[in-house]
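Just one protein chain is left out here, and the rest sit where they should.
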Amino acid sequence: MRLLTQLTVTLFCILALPASAETVLNRSGGSDPSSLDPQKATGNTAAPILNELFVGLLTTDENGRMTYGLAESHTMSDHGLVWEYKLRDGLKWSDGTALTAKDVAWSLQRLMLPKTAARYAQFFYSVKNGRPVNAGQAPPESLGITSPDDKTVRIELSAPNPLLPQALSSFSAMPSPRHKVEELGDDWTKPGQFVSNGAYVLDEWLPGTRLTLKKNPNFYDAQNVEIDTVNFYPTQNLNTVFNRFRAGELDAILNFPPEQISWIKENIPDELRISPTLGIYYFLINAKKPPFDDIRVRKALALAFDREALIDRLLNTGVIPAYSFVSPVVEGYDVARASIADMPMADRIADAHRLMSEAGYGGNNPVTFELAYDTQEENRKIAVAMKSMWAALGFNAELMDTEFRNLNRKARTRDYDIMRWAWFSPFNDASGYLNLLRTGDPSNYVDYANPEFNALMNQANSISDQEQRNTLMRQAEQILMEDYVIIPVFHYVSRRLVKTYIDGWNENARNNYLARYMTVNRPD
Amino acid sequence: MALLAAQRNAHEALMADAAAIKGRSLWEDAGRRFRANKAAMAGVIVLGLISLCAIVAPSLSPYTIDDLDWMNIGAPPSLENGHWFGTDDTGKDMFVLTWIGARVSLIIGVMTTAVALSIGVIYGATAGYVGGRTDNAMMRFVDVLYALPLLFFIIILVTVFGRNIYLVFLAIGCVEWLTMARIVRGQTLSVKQKEFIEAARASGAGPAAIIGRHVLPNVVGPVIVYVTLLVPTNILVESYLSFLGLGVKEPLTSWGVLISRGANSIESAPWLLLIPATCLAITMFCFNFIGDGLRDALDPKDR
Partner (left out) sequence: MTSYALRRLIIAAPTLFMIVTLSFFMMHLAPGGPFDAEASLEPEVIANLEAAYDLDKPIIVQYGFYLGKVARGDFGPSIIYIDRTVTELLVIGLPVSIKLGLSAMILALAVGGSLGVIAALRRNSLTDYAVMGVAMTGIAVPSFVMAPLMSLLFGVVLKILPVASLEPRGGLAEALPMLAPITPYILPVVALALPQIAILARLTRGAMIETLRQNYIRTARAKGLGQRNVVWTHALKSASLPVISYLGPAAASILTGSVVIEQIFQLPGMGRFFIQGAINRDYPLVLGIVVVYALAVILLNLIVDLMYGLLDPKVKVE
């Protein structure tokens, strides 16, 4: 009885409190960000946080499209080799210090220094002397990134790079506060000392528990930022994330256990957001190893694999069956689908049988190989299904479940037969995918070497007319898709759960959901 | 030739042991006491049934472990379609999976214990019998290993050498022999003082023969009791490894794998968790009952 009274009293107190003026957004992040230093950070869990904290020359708008950030205009000259960005007036760091073009140029130079050991320096290798400076073979001053005056950042390239603006909008090109970095060294990212220039500034970071951002009053667009506090909760266990969302501890989560999809569709359909994204799930075929050096065997694999059955019956997660390497959401690009896409399944199976017997396999002469994937439920399901579909054709796939790091090693050392892979393009452009398969690219794990493909891609990479580039890249993709060195399975979709009281969370291919564009109308 | 001789010797030793055990009414008494313990006997019977199912049940189902039933994915248990325990999220038959899982889990439990038993008994008996400085050094080494965080050690082992089922045997076994060694050493120390050992020594038996024929038979009791506790412990250790994604892998399965997968869909497909979890729990109960029964039977004052 006493407890009940106390409960009532406390409840009354809570309800009687004036509604808090502060708006808070509670989001989940996959794991802790690797770093809050824009030049050093890596991985896709750092991106959403750095995008709130910092603004580069270019940034994204409320619909995830690229727009001006610190810059208010830019010019391009000398056949796309020289780019100049003009900064807005009155820019400040969160501590009130003036932010100039010198800070931006200094940060980009810092990205390229060997000592910084920045992973994404490689996105700026097209900058004049970019690669030699990063390798420590050229003096830092020779780098083609300068600031002629306090309002201008000048970037000289050694070859035209149509993707430069996209690279400049990524977090590695965001400015670091030079005055703080030089004063505090690596400690500048600690809460209390942290200085940023975006809509938010770091308030608290408890690794494994919570990362809190507070509104930055010195942000150039601060008057339009409505949410005062953004909490990121690192949560790797998908079930835990999902349960926290259901309990109301989180307002938005970036993923949930796939097996919950039917429960979600039934119980909280308004909170489910599914939208295509820039990722592809595919299999690599080691075309150097017999019998996969025979294109007929590779094509039979691609033919006999029923993507629609896999996706509709087994996965049921809204992903899009893939017959192209490039994602269909890439802007302005019309994907080249493999010719097998339009064949009815029965014809495909018949064709696969024919190819296999022509190649001398199947029946009494099965093809035994290792099918490798990293330990994840979704990968296991797909591998089990593929094994069963391929078995009918005389393929004997031995499943190899391994850790992600070991799978990476297998890819790098070509120690595989067929393995699962995935790629999320850093650019909203077909070259973000197709460049991976150029001969000599470090990510060309299948050692694809088609001179025709290479020539088309090199040509596309050296011109700046987007329409012309897309035509060339489409031709290249067409060639790639008929060589069957990779088996696309599906184009990823982002699966989000977002409470209905959040406005301004607009789905977009690049997965940019910035709190500065959102409002929270939490019901009491 | 030498091999044959060794085999013959081993055989003789075994025969001698059997005779020794028969001759001791202590064992007959223990057997009678054990059979009178209802819980322990129930444990033996149920465990026998589970083992039998693990061996024959998968072949009773119309499905095999590789079959995917595309028409029944994630289907609840049903008599009509032959999926008596339902199907999992890939359309595999849970009845087959559960009993194959039983096979793997039981084998892991037994094999890891066998590894622990062999290392622990040899090590402990040697240390206890030899005694003195050797004993001291050997037991200090055990202390050192005790300080190793066991699960961490297994995790590192498994990440280094890959997730091979034999490695899981070895990893768990290598880690669990320490307590066994301590028990055997303690027993050996106390047996060593007894008159019949003196007598054997006086009649010219070598240390190996004495350990094998006289010391070990006398430490069997506590060892058996510990074994019945170690088997279920190791089955659980494997399930923890599976939960962390480091257990047995496709196409094999184990109760640990099934349970950790089932725990994800407790609301949407409860049978995926409940069936293997119940089997595991029943097995744990059986082993514990048997262990208790054995301890009571072998150590009369404890009754």
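Each chain carries a letter (A and B) given by its place in the written order, and its residues are counted from 1.
Basically, contacts are C-beta pairs under 8 Å (C-beta built on N, C-alpha and C of every residue); 3 or more make two chains touch, one makes a residue touch a chain.
Source: prediction; values computed, not measured.
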Of A:71, A:118, A:434 or A:502, the residue in touch with the unshown chain: A:118
Can you work out which residue in A:36, A:99, A:329 or A:399 touches the chain that's missing from view? A:36
Check each of A:170, A:235, A:431 or A:454 against the chain that is not shown and name the one that touches it. A:235
Hidden-chain contact residue, picked from the options A:65, A:244 or A:522: A:244
Considering the whole complex rather than only what is displayed, give the residues of subunit B touching the chain that is not shown. 140, 143-144, 146-152, 155-157, 159-160, 162, 179, 232, 236, 239-240, 243-244, 256, 259-260, 263, 266-267, 273, 277, 280-282, 284-285, 288, 302
Contact with the hidden chain only, please: which subunit A residues? 6-7, 10-11, 14, 31-32, 34-37, 40-43, 114-119, 121-122, 125, 131, 134-135, 186, 189-190, 206-210, 233-237, 239-240, 243-244, 246-249, 403-409, 412, 421-424, 426, 441-443, 445
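Throughout what follows, only the chains that are shown with their structure count from here on.
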Flag every residue of subunit B that touches subunit A in the complex, lowest number first. 66-68, 70, 73-74, 89-92, 159, 162-163, 245, 249-251, 261, 263-265, 267-269
Given the complex with subunit B, which residues does subunit A contribute to the contact? 239, 257, 259-260, 262-263, 309, 313-314, 375, 377, 380-381, 383-385, 387-388, 391, 399, 401-403, 406
